[in-house]
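Questions regarding the structure given below will be posed in turn.
Of the protein chains in this complex, one is absent; all others appear in place.
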Amino acid sequence: MPWDEGLVNSLVYDKPDPSEGRVVSYVQAVNEALALALDSDPEVFVLGQGVDDPTAMFGTTKGLQSKFGSHRVFDTPLSEEAMMGVSAGAAMNGMRPVYMHNRPDFVLLAFNQLVTHAAKFHFMDNGQTTVPMVVWAAIGRGWGSGAQHSQAIHGMLLGVPGLKIVMPSTPYDAKGLLLSAILDNNPVCLFEHRWLMKKDGVVPEGFYRVPIGKGIYRRRGGDVTIVGASHAIELGMQAATQLAGEGIEADVIDLRTVKPIDEQIVLESLHNTGRLVVVDTAWMKGGLCAEIGCLAAEKGFPDLKAPVVRIGLPDVPAPAGFTLEQFYYPDAARIASAVRGLVRS
Amino acid sequence: MPWDEGLVNSLVYDKPDPSEGRVVSYVQAVNEALALALDSDPEVFVLGQGVDDPTAMFGTTKGLQSKFGSHRVFDTPLSEEAMMGVSAGAAMNGMRPVYMHNRPDFVLLAFNQLVTHAAKFHFMDNGQTTVPMVVWAAIGRGWGSGAQHSQAIHGMLLGVPGLKIVMPSTPYDAKGLLLSAILDNNPVCLFEHRWLMKKDGVVPEGFYRVPIGKGIYRRRGGDVTIVGASHAIELGMQAATQLAGEGIEADVIDLRTVKPIDEQIVLESLHNTGRLVVVDTAWMKGGLCAEIGCLAAEKGFPDLKAPVVRIGLPDVPAPAGFTLEQFYYPDAARIASAVRGLVRS
Amino acid sequence: MASNIRYPYKGQGDQGFDVFAGAHAPDALVGLYRAMLRIRLIEEEIERRYHQDQMKTPIHLVIGQEAAAVGCCSALRLSDLVYSSHRTHGAYLAKGGDLKMMLSEMHCRINGCVGSRGGSMHLIDKAVGMAGTSAIVGGVVPIAVGAALAIQMKREDRVVVVFIGDATTEEGVMAESLNFSALKKVPIVFFCENNFYSVQSPLATRQPARDIRAWAESHRMPALSVDGVNVLAVRDTVSKAVAHARAGRGPTFIEVPVYRFRAHGGAGDDSKTGYRDVAERAAWEAVDPLLLFRQFLARTAQLTDASVMHMEAEIASEIAGAFEHALASPNPTEADLYRHVYAD
Partner (left out) sequence: MASNIRYPYKGQGDQGFDVFAGAHAPDALVGLYRAMLRIRLIEEEIERRYHQDQMKTPIHLVIGQEAAAVGCCSALRLSDLVYSSHRTHGAYLAKGGDLKMMLSEMHCRINGCVGSRGGSMHLIDKAVGMAGTSAIVGGVVPIAVGAALAIQMKREDRVVVVFIGDATTEEGVMAESLNFSALKKVPIVFFCENNFYSVQSPLATRQPARDIRAWAESHRMPALSVDGVNVLAVRDTVSKAVAHARAGRGPTFIEVPVYRFRAHGGAGDDSKTGYRDVAERAAWEAVDPLLLFRQFLARTAQLTDASVMHMEAEIASEIAGAFEHALASPNPTEADLYRHVYAD
């Protein structure tokens, strides 16, 4: 019963078409990926605060401990830095830990281990060791999460060599990217978004992977390129649908992986549209928006017909209050209006 | 006797012109700023590992403890996270701590306190508290510093609301920015660079401030804009001098502050030159290079005549070995050649 | 079933009050009871209304832990400082925080104690010494130590108390903070409410069977343990620690076993989900700090049912008024969002 459960439950998403396959919830998709990985590989284990409690990490770890045992799915002390190091050390010695966090904010306590150790060990010891671990965390938003419980930190990590970062936007990707992350031989951060957790989607039953490092078009259109990942894609698609009604057609690119970025797909789209809007769930300064915007100016310059637009959080900490939250977070309308401005200029 | 002392001593810099004023070393400039601040304000105190030992934080804290007492200049336990919080707590209660680190790498242990506490408290408590503290750290480079002792982390912090970041490139700025940082009512990170520490410069004796948030032209020229801060300016100026010999004139902008960035000066220069090279001492991805590059595409687009070029570290951890270091770090020649490419295209 | 009680109560129940009562005037004792009752009734009203979704804020109720907050803060002066973790309500109210400002904050109104920026986890009011809170477990601890250092450097006659939970002792920063405060002998009291759980994780999955008190003491400071359902014992123990700190003798760690009767967060109890036995909660409810103290005060003829009813009515009307105030208060505007990012 996390306090924002009600809020997330109340969100309304388009229903997937069951004729396209089995429909499951986002949470179940994550749960399936964990169960499959635990089942197929004795090296995989899952740890994190409360992964074995009744709320089961938003439901994603439900049933795993009783199925796979308390040595493979276990609770941890409130010791984020040590547990990150423990995960790295286990990974360096033949295991594949999946370390789960309620909030990315808590990962900040472990930046020394993540950034200066896990990400660099394979390089530092000349490839003697690999560090196959997954750091999973769910970005909070709404219901008073506030400045210390809603930080989207992927932007801070874009410059960290050796790290991979994936941010799924659909149940299909949530499962496929998590499986890829677990099988990857590098530390991979997987940032979920709380607001996607009650989304349903078509998800194959068995094992499959979504490749790390490859983006995907969620929609094609020649007028503008909207780029993002995770919940930003939800907003981007809403905006694109609105705009289509006005005769403006957008490419919507879901990066899926924000490090390393699939530069090719962004540049390809930009080549067709000449216009770029970058949408992110995090701050606009110095993060994913900046990286993609700079990429356009650096490698897509000849194609660029209009200024790059960033849509994300202002340079302000997240407020807790409901009214302030409404002013703080961008929505589809803001994206649509930015696109209109670009296309009509 | 830090192990890279010899290396830093061997670096050769242009000598300042003594007719322009009193010449002192970079280290002495920092020392003077600390002494002035301690002397003029009983709320100021200086803490950090070894600030009172014979090496005196590269010499910057020399003599301070004997002059101002061990209650105002003191050594700390090896507890970076707690000491960052202690600094914040003292700052919230009427003091002005200057917390010094040998390396920015050690600040990563305290990101939770810096990012999620110090930077946000003034916002979170609705302005009841201010957090006037300085986090000082010197970026390492060379002599085998390696992956864990040479990280330039300012790029990770650009998206953190509430934080200010300054990066002086001259003895004059080192003193003036440190004094501004100490007098600022916000948490300010001041990142020095080890390779600047034996540079001499003209530095006024008494109290003065270099404003936070304002960049400065180090050189004017209409063909290209080179932007950076700290040691990147040293390289940028060397490159600009070379290029001038070839008839290419560069604006060199020293940002001095990398958060909040003086966007005006960058855009103004870009308006004149139409070409932008961003140079940084950190990784090129997702950091200062990305931010400035995106700024150009976003707000300077009409002026941009050529692709933005970033010059910084590749997406690789810092190697320890000397030969590898030479391949790793960019130099003036690389900047100059990038500029030539831009201007001639 | 006693066998399902993982963390039994080990105190002396209502017999535990007698040794302390003599030191207090009857009025003061009744005042302590009233302060606890007020917190209980406020929490219950918040809980009752929470499902209406007008308080769009996470809540961490202190029902069951009132004696700790009240006993502790009653040993402090207005000028002393309290820092707290996420579970703020008890400390805020006991330290003298304004109920209207608290409820406005929880209703996300501009006149909330932190202007709708913080919500329930950030009840802060420097005017009464409720100096800071953090939603990050352990995050506020070194900040509180820093406050104590500032007090020491400025030679002020104040002490700091930081409210933490049992799980907070697992955060590395806690050990670092104990070490530094013992080294510098700063005037601080670490007030550790051990309710045996971190969210739904029992102590046993997070720590070996170590003695928290002995662990704290190994950092070279006095460490005490006190029955957290006994408001007088808490007050007495904190008073000693505060006197120690005021005398310049440094920090004290106090372990305070308590029990929360509700879920970690939100309204209602969640014991039925199975992470703790309902019997465990029930056993602790039998030593409800309000019940015990009322029994003692009744036994010693210091409180009648009638006076309790009178109190309840008074408090209920205060609470109703404060909710009305909050609900009638204005929302923040967009411009408010951009204030106080940087200080001038």
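Letters are used for the chains, namely A, B and C, taken in the order the chains are written, and counting of residues starts over at 1 for each.
Keep in mind that, in the parts below, contacts are C-beta pairs under 8 Å (C-beta built on N, C-alpha and C of every residue); 3 or more make two chains touch, one makes a residue touch a chain.
Computed from a prediction, not measured in an experiment: that's the story for all the values here.
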{"item": "Shown chains touched by the chain that is not drawn here", "value": "A, B, C"}
{"item": "Absent-chain contact - pick from B:Q28, B:Q49, B:S87 or B:T116", "value": "B:Q49"}
{"item": "Hidden partner chain, touching residue among C:M106, C:V173, C:V258 or C:L290", "value": "C:V173"}
{"item": "Sole contact to the chain not displayed, among A:N31, A:T60 or A:S79", "value": "A:S79"}
{"item": "Residues belonging to chain A that touch the chain removed from view", "value": "45, 71-72, 76-77, 79, 81-95, 97, 112-113, 116-117, 121-132, 161-162, 164, 185-186"}
{"item": "Those residues of chain C which, in the complete complex, touch the missing chain", "value": "170-176, 179, 182-183, 206-211, 214-215, 217-221"}
{"item": "Residues belonging to chain B that touch the chain removed from view", "value": "1-4, 6, 49-50, 52-55, 74-82, 105-106, 109, 143-149, 314-317, 319-324, 327-328"}
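Note that in this section only the chains that are shown with their structure count from here on.
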{"item": "Closest chain to global C-alpha mean, per-chain Cα centroids", "value": "A"}
{"item": "Distance-maximising chain from chain A - centres being C-alpha averages", "value": "C"}
{"item": "Chain centre separation (chain B, chain C; CA means) in Å", "value": "43"}
{"item": "Gap in Å, rounded to a whole number, between the CA centres of chain B and chain A", "value": "32"}
{"item": "Computed distance of Cα centres, chain C from chain A, in Å", "value": "36"}
{"item": "Junction residues of chain A - those touching two or more other chains", "value": "81, 105, 109, 146-148, 314-317, 319"}
{"item": "Multi-partner residues of chain C (at least 2 other chains)", "value": "115, 117-118, 122, 134, 136, 139, 172, 341"}
